[in-house]
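Note that one protein chain of the assembly has been removed; the remaining protein chains are unaltered in position.
The chains carry the letters A, B and C, assigned in the order they are written, with residues numbered from 1 in each.
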Amino acid sequence: MTAEVAPGEVLLECTDLVRRFGGVAAVDGVGFGLRAGEVSALIGPNGAGKTTVFNLLSGFLAVTSGSITWRGRDITSAKATARAGSGLVRTFQQPRVFAALTVHQNLVTATHAVVPSRVSADLLGLPGARRRARQRQGFADELLDRFDLAVHAEVKAGDLPYGLRKRLGLVLGVAASPRVLLMDEPAAGLNDAEVELLKQDLATIRGSGVTICIVEHHMGLIMSVSDRVMVMESGRMIADGTPAEIANDERVVAAYLGQGATA
Amino acid sequence: MKSGSVKAFFKDRTRIGWVAVVVLAVFFATIGDPTYIHLGSLVAIWALWGSSFNLIWGYAGQFSLAQVGFGAVAGYSVAILTARWGWSFWAAVPLAIALTVLFSVVVGYFSLRLSGFYFAIMTLAFALLVVRVISSSELAGRSTGIKSNFDIGTISLGPLEWNLTSRTGGFVLLAFVLLAAVLAFIGRIERSGTGWALNGLREDETLSRSLGIEPLRFRLVGFMVSAVIAAIGGILYATYLRYISPGFFGLPAVIAMIALVVLGGRGFRFGPVLGAVVYIGITQWLEVGGEWGDGVFGALLILLVLFAPKGLLGIDLRRLRRRAEPPPPTDDDEPVAARPVPRRESQGVKA
Amino acid sequence: MSSELFLQALVNGLMLAALYALVALGLTLIFGLLDVVNFAHGQLILLGAYVLSSIVDIGANFWVALPLVVVGLVVLGVVLDMALFARVRDEPINGLLISLGLVAILENAFHVIYGPDLRRVAPPIDAVIDVAGIRISGNRLLVIVVTVFVLVALSYFLRRTRTGKAMRATAEADEAAGLMGIRVERIRHIAFAAGAGLAGLAGVLMATVYPIEPSLGEGPLIMGFAALILGGSRSPLGAVLGAVVIGMVQSFGTTYLSSSLADVLVFAFLILILFWRPQGLLRARLETAL
Partner (left out) sequence: MTHRLRRGRRALTLLPVALAFTLVAACGGGSGGSGAAASGDFDEMIKIGINESVTGPAASNGAPFRDSARFAIDQVNADGGVTVDGKRYGFEAVERDNETDPQKAIGIAQEFSRDGVKFVLGPGISSVFSPAFESMQGTDSLVFSAAGVATSLVGKPEAQNLFSPINPQAGTAGLIKDAADAAVEKFKPARAAILLPNDPLGELHGNGFKTAFESAGVQVVYNERFGSDTVDFAPYVTQLKALNPDVVVIGPLDRWVEPILTEATAAGFTTPAFIGSPGVSQAPFGKFPTITKAMVTMVTRAVDNPADTSLDAFRTAYKAHFDKDPGPSSFWSLIYFDSVNMLARSMQVAGTVDDLDAISRTLLSSPEVTKYPARALDLKYDEKHQAHYPIQHQFIIDGQRSYVG
C-alpha cells in the first residue's frame, strides 16, 4: 500500500525476548528477524513457547524483557491493534471467526485495518463514509473470489464446518492486509485435502508479497513451504536454518525424539 | 450471491419497520384522546431508552445498566436548567446532552476496561449512585423531585403550527420524530465501519484486536452515542411527566429497559419499538393479568428467553411450522462460541 | 463516649456483615458454578422471610420453621435450576435475563399475597446482651452466630466432602471436572440449591431483626453484589471479606457521616475497587478458599 518493501529487508526483529509466568520463563532469551518475502516456520515440542512468542510479537502479551522492532521502529510496548494496523497481523490456533456474522460480513469487518473507520464521518454520514463502505465491500468481494469462499458468502461463520472456519480465520488475517502474517498452527485439525488447500493458500498469500511465519506441528507442510525453520525448546531457540539443515540437526532430533520429526 | 434478492429483502425489512413506526406515530398523535397521547408518548420514550440499551448491548455487546442513569442525568439537567434557572428549553437541551455525554465518558473510563459481569455491575453501581446523589441533592429537589418545563413551544412551518407542549398530539409526534431520527441514525451506524467494528468486538474481542480494531475507542464511541439516545429519552420523559423524581430511575426501570429489548429482539433495530409497544401495552394499557400484570410480563420474558431467545422479531415462524423436519445440519466438531448473539440481518451491502 | 460509639458501630456493622456474607455466599456459589448473575436472589431472600412469617403465623415454633424454610428453598432452588437455568447454560446472559423475569414474578406475588404492609415475625430471642454499655440484641447476635456456623460448615463441606471437592473442581474447570467423572450438571444443581438455601436462611435471619415488605429484596441484593465484587466474584472467603467491608462502611458511614452519604460511599468505594482491582480484594477461588 504505502512504501514498498525491499526484498530481504528485515521487517520484524526481536532480541532477547523473555516472558515469565510466575517464576517460569515460557520464553527465555529468544531473538530472530523476519526478512521480507520469506516463509519461515517456528517449530518445537508442545510447551516450547512458540505461541507465546507469537503473542509477544503481536502484542497480545507484554514482554518481561527484550525488545521488538518493526521496520526499524521499536514497538515493544505498542498496542496489539496498532501493530495489526501497521501490517503485523496474526491468526489463531483455534479458528477464531465472528460466529454470528456471515462469511461476507466477517470479511467486511476484517477490512478495518485496510479501510480504517473514521468514527465522526460514520456518525455524521459524510461522503467519505460511503466511499469507505464501498471500498470494504469491494475488498471483501475480492477476497471471496480469491479464496473460493463465494459459495459460502451468506453462511454464518459459526455454522461452517471446522476446516472452513479455520480457513476463514486465515482469510480474515489476509483481509487485514498484512505485511507480515504470523500463523498459529494453520494446519491443526485439518485433513489431508485441506492441508493441500492450505499449501495453495500459503502460496497465494506469499505470492501477494506477504511475509509469513508459521507455528506448526505438521512437518510435511513445513518442509514443503518454508525457506527457513526455527526450533524452540523450553523457551529457548535451539536451531535456526534451512529445512534440510534442521532435519539433520542432532539437538532438534533429540528434542523431537519419537515424534516423527521427518514425517 | 448477495445480490438483488438480498437488497430487495433488506429494503422490505426496513420498510416494514418504518411503516410500523409511522403508523404508530400517526395513530397515537392524531387520535386526540388523552389516553392514547399518554400511551403514545410512553411508547416512544421507552422505545428510545430501549434503543439506547439495544445499541450498547445488542450491537456493541456491552451489557450496560447505566443507560437509565444517563436518562436521569439528562432529564434532571433540563428540569433544573429550565424550571430552576429559567433557561429556555431549547437552550437547555444541548447542554443537558453534553453533560450526559461527559458523564458517559466518565462511566466509560471506569467501566469499559471491564467485561461481562464486572462491567454490568460497574455500570449498575453508577446508575444507582446517580439516584442516590440526586436523592440527597437539594438542587435536584432530593427525593421529592422537581417540576420540569413542559411548555416547549411551537414550531411554525409556514402556515402550519406545530404545538409541542407535552400531553398533546404534537408532543407525541415530536417524540416519534426523534425516535425515527435515532432509528435512522442507528441504521447508518449499522452500515458503517464503526458498526462493523462494534459488531466484531461483540463477537470476538481478541480476533477484533488482531485485525486492528481498538476496543476502547469504539466502545467509548458506542457508549457516548448510546448516552445521547438515553439523554433524548430522559429529556422527553421529564418533559412529558412535567415532573421528575429519583423514583423513576431505580432498578425497576433498569429491569424494564432490559426486558423490553429482550422482548422485541436484541440487536434488531426495530426490536425496542416492538418491545416498548408490548411493555407499555401489558403494564400500562391493557392491564393484562390484572393485579398480576408485572408477573405476566416477567413470565413472558422467561418464556421468550427459553423458547425464542432472539426476541419477538427473531422468532422463526417458518421453522416453527416445519418442526417435524430435522434441524439444519450443524457442525458437531466444536461448540459454537457461547455468546449472546444478537443477530444482524442487514447485510450492509448498501453501496 | 466516643470509644463506646465506635464499638457500638462495630457491633452493628458485624451483623450487617454477617447478613451480607450469607447473601454474597449464595450469589458466589451460583455465579462461580453456573455463571449466572442471579438478580432474583433478593426475591429468594424475601421468599424465605415471607414463608417463615406464614409458617410462624399458623402457630409453628420459629426453630421448627427455620429448617423448613431452608429445606423449602433448597428444593425450590433445584426445581428452578432444572426447569429454567439448566436450559440456558451455554448463554450465561440468558440466565441473568431469566432471573429478571423471576424478580418480576416473585415481587408481584409478594404484593398480591402478602400486601404492602410490613410483616413482622415474633423475634425468637427476647434478650439483650450488654457488655460495658455496648449492647446487642439476642436476635442480632443470633444472625452473627448462625452465619459463623454456616461459614465453618461450608468451609468443611467444600474442603472435606466429596461433593464439596467436586464443586471446587467444577468451579475451577468444569470440562476437566467432567472428564474426571464428576457429574457436573448434578453439581450445578447442588450449587444452585445451596445458593437458594443460603438466601432462604438470610431471609429467615433478616425477618428476626427487620420487618419485611415486598420491596425489601433490592437492598441486600445490591450489597451482596458489592460484597461479591469486592471479594473477587468467585471466592467464598473473598465474599465474606467483601461483606465485612460493606457492612462496616455502611455502619460507620451512617454513624459518623450521614445515611445518604454512607450509601454514596458504598457505591463510590465499589466503583474505585472495581477500577483499581477488578480481581477483587482477594484473588482466591473456590478451589483455594476457606
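As a working rule, a residue touches a chain if its C-beta (ideal position, glycine included) is under 8 Å from a C-beta of that chain, and two chains touch if they have at least 3 such contacts.
This is a predicted model, so every value here is computed, not measured.
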item	value
Contact with the hidden chain (one of B:Phe150, B:Phe218 or B:Phe297)	B:Phe150
Residues from chain C at the interface with the omitted partner, ascending	1, 4-5, 8-9, 12, 15-16, 111, 115-118, 120, 128, 130, 135-137, 140, 206, 209-211, 213, 215-216, 218-219, 250-251, 254-255, 258-260, 263
Interface residues of chain B (partner: the chain not displayed)	1-2, 5-6, 9, 12-13, 16-17, 19-20, 23-24, 27, 33-39, 42, 132, 135-136, 142-145, 147, 150, 167, 241-243, 245, 247-248, 265, 270, 273-274, 277-278, 281, 284-287, 291, 312-319, 328, 345
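Quick note on the criterion: only the chains that are shown with their structure count from here on.
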item	value
Per-chain CA centroid nearest to the all-protein CA mean	B
Identity of the chain that, by mean CA position, is farthest from chain B	A
For chain A paired with chain B, centre-to-centre distance based on mean C-alpha positions, whole Å	39
Centre distance in Å when chain B and chain C are each reduced to the mean of their C-alpha atoms	32
Multi-partner residues of chain A (each touching 2 or more other chains)	none
Shared interface positions of chain B, touching two or more other chains	339
In the complex with chain B, residue positions of chain A that touch it	58, 60, 79-82, 84-85, 89-92, 96-102, 104-105, 108-110, 112-113, 115-119, 122-123, 125, 129-130, 132-134, 136-137, 150-151, 153-154, 158-162, 165, 172-173, 175-176, 189
Complex interface listing, chain B residues touching chain C	63, 110-111, 113-114, 117-118, 120-122, 124-126, 128-129, 132-133, 135-136, 250-251, 255, 258-259, 262, 291-295, 297-302, 305-306, 309, 335, 338-340
Of chain C, residues touching chain B in the complex	31, 37, 39, 84, 87-88, 90-94, 96-98, 100-105, 107-109, 111-112, 218, 222, 225-226, 229, 233, 260-261, 263-264, 267-268, 270-271, 274-275, 278
